[in-house]
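A single protein chain has been omitted; all remaining protein chains appear in their positions.
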Amino acid sequence: MTTPEHEASVDALNVSRRVFLAGSAAAGAAVGLEGILAARRAPAYAQGTRLNIVRWVDFIPACDVELKRQAGDASKALGAEVVFEFINANDLQARITAAMQSGAGPDIIQMLHNWPHLYANGLVDVSDLVAWQVKEQGPLYHQSEANVKVGGKYLALPHGIVPGLIAYRKSWLDEIGASAFPKTYDELREVGAKLKKKGHPIGQTLGHTFGDAPGWAYPLMWNYGGMETTKAGKTAIDSKGTVEAVKFMSAFWKDACDEGGLAWDDTNNNRAFLAGEISASLNGASIYIAAKRGQDKIKDDKGEPMVRDIQHARLPAGPAGSWSYHAAFAHGVMKYGKNQKLAKDFLKWLHGKEQFGKWFQVAEGFSIGSTKFWEQHPLWSTIDEPMKLFRTAADNSRVFGYAGPPSAKATEAYSKYIIVDMFAKGAQGMKAEDAVKWASEELKKIYG
Amino acid sequence: MKKSIAGGSGGAAGMEVALPHPRTSRPSGLTRFLESERLLAGMLLTPTVLLLGVFIAYPFVMGVWLSLTNVSVGNPGEFVGLKNFIKAWNDSIFRTAFYNTFFYTFWATIFKLALGMWLALLLNRHFRGKRIVRAAMLLPFIVPTVLSTFAWRWMFDPTFSVLNWLLYQTGFITTKLPFLSDGTYGMWCAIVVNTWRGMPFFAISLLAGLQTISPDLQEAASLDGANGWHRFWHVTWPLLKPVTLVVVVFSIIQTFSDFQLIYVLTGGGPANATHLLATYAYQIGVATGLLGEGAAVSLFMLPVLFIVVWVQLRYLRRLEGA
Partner (left out) sequence: MIERRWKRWVYFYIPITVFVIGTLFPFYWMLITSIRPDAELYRSWRAVNNAPFWTLHPTLEHYRDLMAKTTFPIWLWNTFFIACVSTAISLFCGLLAGYALGRLKFPMAGTLGTSIFVTYLVPPTLLFIPLASIIRTFQLGDTPWALILTYPTFLIPFCTWLLMGYFKTIPKELEECARIDGATRFGAMLRIIFPIAVPGILSAGIFAFTLSWNEFIYALVFLSSPEKKTVPVGVVSELIRGDIYFWGQLMAGALLGSIPVAVVYSFFVEYYVTGLTGSVKG
């Protein structure tokens, strides 16, 4: 299935791969050496100093294993014990609040989306670290930067993005005559309706979960021309575009979706897909990776490993654009922490080309880097064909609060799942205008 | 040995004994302390008052103060008066949560009472294996709520529910029931789980009440020609009222401020449709970080609980007086 464009891009990849390897060999050696030397020069930390880092439970378990391994190396290099703790992503915000209120807790906490804006008062300024990372790995993607830049200062160090694409079963789409994945929302609805009639609905969550739900809801609104606020930050959601989007959602839900999705969290669609219950779902690469890892157990109805039937596609386009939303991650150093210098040293070590590169390799494309630098990584030329789309997936993302800045108010609106609920209400049968009015009222309470 | 009693023991009978108990002489300081009802009571109550004072009374006052400010995580905030309460009252999700809490408490209590009473009546007989059955019946109440609710959540799972499978196989349904994906279904599922969990408490307590009712009364009634239902209504029920009332009140307090069950079963979803006041307060206060507003939502629970308890005390007093 090679096209000239495809071959050209492979060549381009190979060229850039050589460049990358040459460059990184030199740079890597320098950084590695520098790192070791720096560690030897680093002040010895008091006996028993412990650095606690809290992150989400990665959807690729091997990544957490790699991090734990790296923690061992870091402990030796820094002379203090480094401990990772992994909790359910949906519990992170509660944990941050509890820690900030009780003034005690982990030294570094992972920040998702634009949380640094909300927790600005509790985070340490890491602009120097960001400057270092940009110098080493190039300029940040738009969303990575916007999410951590608060009032001119950088309050967290970006650590990857998890792009979301639609995973789908190629054979089922072929069966109903769709040779390529639908490019517009209306096409998606038609294709989905046919699929649902055959018992293979599309699966989408509209529940209160951190990843797949906003990843669908916000772009749907944007692609129909809707937006939360004007550039100046005044509520502007009640518009024709948004109403159209909700109308689409209601119809799409009934015609094409698994209606249990209102109670799904980020894991339900994975399990439903791997059990053969749904034909397509917006997700990170974890569905594909899980199918690949478990191919002796996860089979399709013909008895073949399901992974061979899985392809990826971008979110469809609406009348006003084809935006996506990809969750950007970062690490924030907490102000209440007693080991802030150690925390910053550790982050510098962790985010360096060498360590991040190892973690990036293990992620197999599920998490990509925060800068375009990582698009040149050799991983992309050896990775499976259906996964190649993830390389550049992060380039068309907006951030919460559009068209205004991704402020703490936008984070509040996200935490309250107002946009997601607006679509959920529509899916449950509320008139589109009423759902949008409700969302507008709720947003006004936040934005004014 | 003669001992002259020192220091003006006015009423002492002047007993010259070497008894270790200076019972009839002026009591020593410590003994007087231990004898005085008031001081003894004070001493006995000190640990309790201290603990409850530091860990309930003081935080309560702080919580009330918090609800009058706009404190959020990381921001000290400032006094805003009743703004949080007004905002909550105008919040559609809050109104849903408020309504849900009443709905949930009302139906769960009725079911628990009815089923508990029925079970108590059944257990009041003698049959083989009674002790085992009685012990087994208490299990749902003993096991930590979080853990048993998880089992229910798995049974209601949107994709893999065993209940859906059962109903499908027996031909009752053709498409999956949206147990937790629909607000109304979700509330009823929560009521079912709460009933399952709380019924044993009712059953055992009512059983104890039943066992204090002399069987002669029942005999007399049946001799007079009353059938089962009549006997229950006119003989058993009036005697069970005090016990029932106490049990119901305890249950209402617990159910009204319930947090764990909804948190684990639905998380308040779908789309905030199954929130209770407690879970919504947690979501606003902790998950979103708006501590002042969260405290205000919690405080709405208090008036209702007060009223419930006050009504109970009055009714009990009336019953006891009668």
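First chain written, first letter: the chains are A and B, and each begins at residue 1.
Keep this in mind: a contact is a pair of C-beta atoms (placed from the backbone, for glycine too) under 8 Å apart; a residue touches a chain by one contact, two chains touch by 3 or more.
Keep in mind the model is a prediction, meaning the values are calculated, not measured.
Touching the chain that is not shown, out of A:99, A:245 or A:262: A:99 (per the contact rule at the top).
The residue from A:66, A:145 or A:266 that touches the chain not shown here is A:266.
The residue from B:70, B:84, B:109 or B:164 that touches the chain not shown here is B:164.
Only one of the listed residues, A:59, A:141 or A:373, touches the absent chain: A:59. Seen across the whole complex, the unshown chain contacts subunit B at 21, 23, 31, 34-35, 37-38, 40-42, 44-45, 47-49, 51-52, 54-60, 62-63, 66, 115, 118-119, 122, 125, 127, 133-140, 142-148, 150-152, 154-155, 159-162, 164-166, 168, 176, 196, 199-201, 204-205, 207-209, 212, 243, 246-247, 253, 257, 259-260, 263-264, 277-278, 281-282, 285-286, 291, 294-295, 298-299, 301-302, 305-306, 309. Touching the omitted chain from subunit A are residues 52, 54, 56-61, 85-89, 91, 94-95, 98-99, 101-106, 266-267, 270-271, 274-277, 286-287, 290, 297.
One rule holds for everything that comes next: only the chains that are shown with their structure count from here on.
Mean C-alpha position of subunit A lies 43 Å from that of subunit B. The residues of subunit A lying in touch with subunit B in their complex are 93-94, 96-98, 100-101, 118-122, 206-208, 259-264, 268, 271-272, 275, 277, 412, 415-417, 420-421, 424-425, 428, 438, 441, 445.
Considering their complex, residues 73-75, 87, 91-92, 158-160, 176, 178-183, 186, 266-272, 282, 285-291 of subunit B touch subunit A.
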